[in-house]
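Single-structure report; data block below.
Every protein chain except one is present and positioned as in the full complex.
The first chain written gets the first letter, and so on, giving A and B; residue counts start at 1 in each chain.
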Amino acid sequence: MNTPDDGPVLEAVDLKVTYPGRRGRPPARAVDGVNLAARPGEILALIGESGCGKSTLARALVGLVKPTGGEVRYRGSGLSYRGRALKRYRRGVQLVLQDPAGALNPRQNVYDAVAEGPRLHGLRSGLDDRVHNALRQAGLRPPEQLVARYPHELSGGQQQRVVIAGALALEPSVIVADEPVASLDASVRGEILKLILQLRDELGLTALVVSHDLGLAWNIADRVAVMYLGRIVELGPVEEVLQHPQHPYTQALIDVLPGGAKRRHDLLAGEPPDPTRIPPGCRFHPRCPARAELPAGDPRDALCTGKALPVLGPGAAGERAAACHLVGVPLVDAP
Amino acid sequence: MTLLEVRDLAVTYRSGGSDVRAVRGVDFTLDAGQTLGIAGESGSGKSTVALSLLRLLPVSAKITGELLFQGEDVLTLGWGKLRAVRWAQMSVVFQGAMSALNPVRSIGEQIREPILLHEKVGGRTARARTAELLDSVGVPSSRANAYPHELSGGQRQRVMIAMALACRPNLIIADEPTTALDVIVQAQILELLTDLVRESRIGLIMISHDLSVLGEVCERLAVMYAGRLAEIGPSRELLTDPRHPYTEALAGAFPTIGDAASRLAPSGLPGDPPDPAKVADQGCAFQPRCPVALPDCATRDIEAWPAGPGRLAACVHVLDKVSS
Partner (left out) sequence: MTAAVTTASGGLTAPSRWNPVKRFARQYVRMPTGVAGLVVLVGFLVLALTAPLYIGANNLDVTKVNGPLLAPPSSAYWLGTDLPGRSVLLLTIWGSRASLSIGIIATVLTMILGTSIGLIAGHFQGAVSRVLMTITDWFITLPSLPLAISLAAIIGQGATSITVAIAVTSWPATARLVRAQTLAVEARPFIERARALGAGNTQIMSRQVLPNVMPLVLVSSTLTIAGAILSETTLSFLGLGDPSTVSWGNMINQAFTTGAITRGAWWYLLPPGIAIVLVVLGFTMTGRAVENILNPRMVGARS
């Protein structure tokens, strides 16, 4: 049921999540102003390294983390964190976690793991059918043979399908998946990604897939958002962003992919990003290879180190944007 | 010169009354200064192969076959000799540097330890070597007094590499050296490893689940499935023209950006990775998941057939290609 003029299903509007600092350390600005919108039936990939805030953003979007600023909007209205409203929200937006072995309660069999959601929401009539359907939609066939098994009796791929079935049992319209294939074997990875595509095609599901892997975005996503230190630094359709990246960080992520066209030997050096100490100006400038290539005394250097960049907008369907002072300016003069 | 020759290696774990045949006959050779990548998924036996090279397997494991390292069978070495071989001639880089490093001792001490142990040098020489080693792996030598928790994940992995290099070994075994690291740090570590191995002509065996990562570093690749080699050969040929359908699936699992064929079309294999406890002896272990299986694949004998210069593949389709 994919009505085109619906507007975004799930939105982050100027979202901020700050964790208080411990033992005198400054607070960590894990998500530091993010606009993101997922339209119905869209698969949106959120790419970044560990510590960039992508997992916190995912948890804020499913309502597990309360934002310290901005808001999460579901079908146009702001998310309320009061018990009943939040519970109703959970039927619409579901989470799939990275490590399927840990995401399943070792003392629950497959049936109970999938029936958990419906039971919590009082959907007890026709529970058998609901579980059966969810398992089939998640590609576990025939479901009858699996319902009595326990997580440790399943393979990694099967475990992840059970987790997905558990989310599908609530008939959500959005699935937020945090590194859904990172802990799976290579040959199983493609099958789970196929499943996500298939769920979009068959059920019209919207998916936000969080990953460190650009290849995943290429495999399944319509649009990609690249995140660095709490902000989206580049956003747009997958083909454009990945084949013609504008932001030096996106470029660096692509360059380090094995088998990439060219290898840079000036790989990003410098301190790993730390959300408790966000650099002024462009937050990527201490590690930026493009800034390093600027000729000495270039006036743009002062922009990079001193002028904060605006927060990127959520981006329309075909629109792309990059938060970089150097975008649109040729980086190195042609010889 | 042949550095390592593995002949018909088989490893059986005894667990709860039943035998699990983790490795079921693996042969390969490695020349001095050569690099070999071993790829496979969980349960393929790749880590068991790596650990058996250093005889680091638990007592419940029964190893058969021959592991000739510089002409001597590692499996029959006495303990004293084996300890001399470990670190001094053959060393290992484990995944998860945080747990492999001792948290209460400085990294300098930990690098010095094997040097003092295996080479009869004084404290000052060892100290100088430590500084040199840290520099060579890109950690400032002023950090020698730092403790593991004070370093970033990438730096810790660099320290692990420095430790492996400490006694100038002839062979380094790297077991998933970059798995827990971020993509950019991963690329840095791989580059470091490649450079060090090339410069000092050290043999390298690198184990990973990611075929493309191995392809970046290693000259030759071996793909393991259910305790056997599915395919072995030069990296480039193996990645661009895989002869075994499993290699093909692994190579396609991580797409190349810009490759139109993989756009919105992830590729994977149906079914689950093999359970080492349930692999049948007869026929091809990959047959249940194989997209091009023939009716008799489940029953006929499969061996590693020649599949081109320096290449072997354990797939019957290789025979058709060679004969035609």
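General observations
Note that in this section a residue touches a chain if its C-beta (ideal position, glycine included) is under 8 Å from a C-beta of that chain, and two chains touch if they have at least 3 such contacts.
Note that the coordinates shown come from a computational prediction; the quantities given were computed from them, not determined experimentally.
If you put the hidden chain back, the residue from A:S173, A:S187 or A:N219 that touches it is A:S173. Residue in contact with the omitted chain (choice from A:S80, A:N133 or A:Q198): A:N133. Of A:V31, A:A60, A:L95 or A:V210, it is A:L95 that touches the chain left out of the display.
Against the chain not shown here, chain A presents residues 1, 62, 64, 83, 87, 90-91, 94-95, 97-99, 101-109, 111-112, 115-117, 120-121, 126-133, 135, 142-144, 147-148, 152, 163, 166-167, 170-173, 202-205.
Assume only the chains that are shown with their structure count from here on.
For chain B in complex with chain A, the residues that touch the partner chain are 41-42, 152, 154, 182-188, 191, 209-213, 215-216, 239, 246, 249-250, 252-259, 262-270, 272-273, 289. Within the complex, the chain A residues that touch chain B are 49-50, 155-158, 185-194, 197, 212-215, 218-220, 238-239, 242-243, 252-261, 265, 267-268, 272.
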